[in-house]
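Only one protein chain is missing; all other protein chains are in place.
After this line comes subunit A, so read on.
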Amino acid sequence: MAESLSDTLWDVVICGTGLPQSLLALSLSRSDKKILHIDPNEYYGGAEAAFSLQEAGTWVNRLSLPTEAGSTRGVFRAASITKPPTASTSLSFPRAYSLALAPQFIHARSELLSQLVSSRAYRQVEFLAVGSFFIIKPASAPTSAKPTIVRIPSTREDVFSTTAISAKAKRVLMKFLKFVVAYDSDPQTELWQQHADTPLADFLHEHFKMDAELQTYITTLTLSLDGRISTKDGLAVIHRHLSSMGVFGLGFAAIYPKWGGLSEIAQVSCRAGAVGGAIYMLGTGIKNTTTTDGEIRLELTSGDSVKTRMLVRGDETVGGEVGISRLVAVIDSTLKTLFEVVVEGAPAPGVAVIALPAGAVTTAGGKVSDSPVYVLAHSSDTGECPVNQSVLYLTTLSTTDSKDVLQAALGSFLTAVSEDRVPDVLYELYYEQDLGSVESQTEDMIFHFPGPSLSLSFDDRTLGPVREAWEKISGGEAVEPDYMIFTDREGALDDDDVYD
């Protein structure tokens, strides 16, 4: 095996099986390029991987060690695991869990889904519906029973049935929703373009006379991490949300891959790559690169030496901009009320989104949150935990206090959802993730993907660099319309048996 590895002049060596690298493998799976796809980790998925409890433990341990030569620590740091001793129900066995590093859900109108469909890779992924978006309102001062969870209305029928906002506010909200649906054509564009780079909240206040509460609803729909998303970006996200509603079925605008989010898509893509002839090597990284005569020579950690025309790898930048803090918590409750089917005939959702707006969380030390905390609640239908438990992914902008903020937010959330008892936390995984490079980089024949997006809903901008890399590799033979468009490998089924 080592012989042929070194003898081949590879068309491309892809290092890392994160989402962009995996999608690249998928895009090349029907070409006759010679592809060697390696990953220093012992698992697929890179920064988008999903872990069993054991794998999570290993990952955390590794992060606390200094970087080994050839392995990419990537953008993660400050990771730790806590298992509260007070949990009344014990954790199930480690492999009963699949905790996602990238629990992003995908809007129905996302380009990613069109590519998964046209490339036929969608067949191997199971999707769940993403259900309602909620806001947690802190307990009102006087009686202060507990914080309340309010559903955010995003369709006309939602607005009709909610009792949480006044008739006047409903009219204002409807006007805005109608505006957004047509926001990219005149006369709507005239109205907002001058405000393109100012905060959406200000635009809402000025032009729609929205009160603070409604502004919060709308900003939450954008999942803005700092709560200050620009008008241009905010309108785009809400437009995507609204136009995605009902596309794949009643009552939902987004879907989520079962068994660990984007890691599933990465795995399915690598599988397609392997079926297409690419060679896969896990636990293998790059020790050294030298460029000579239009070729790159790589020394791999496996001891092999290979030569390739092109090298594609993930983001190598370290210590990027402030990113996010995340707390992954396993709890012993099904959170039934969050996963209710609201629209008759709609599928049961597996994901719910709950926001604690800026200022809604106060840490034990008295610090008030400056930016929103978002909770992505996953039911056991996602396959990420056993039945009777749920997984919560809490995210907020990283600051010196963000770990405490997330803890306080978790407490607030659990109180708000509690019915007869407050659910217990069985397991906690905390880490911070930097924002790496936002652009792809090319030096000679080495192509670097940007760092993973920190957005909570899949950002289609992730797809651009994949296409870029594909074009570089395909060279002159690239036929644009064929990108990610494949036919099924098996012959189409024939249903002529009626005649027999």
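By our rule, a contact is a pair of C-beta atoms (placed from the backbone, for glycine too) under 8 Å apart; a residue touches a chain by one contact, two chains touch by 3 or more; residues count from 1.
Definition applied: contacts and distances are computed from a predicted model.
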item	value
Hidden chain of the complex, named as in its UniProt record, picked from "Geranylgeranyl transferase type-2 subunit alpha", "50S ribosomal protein L21, chloroplastic", "Proteasome subunit beta" or "ATP synthase complex subunit 8"	"Geranylgeranyl transferase type-2 subunit alpha"
Which residue of A:65, A:145, A:167 or A:364 touches the chain not shown here	A:167
Residues of subunit A (touch criterion as defined above) contacting the omitted chain	156-157, 159-161, 167-168, 170-172, 174-175, 250, 343-345, 492, 494-496, 498-499
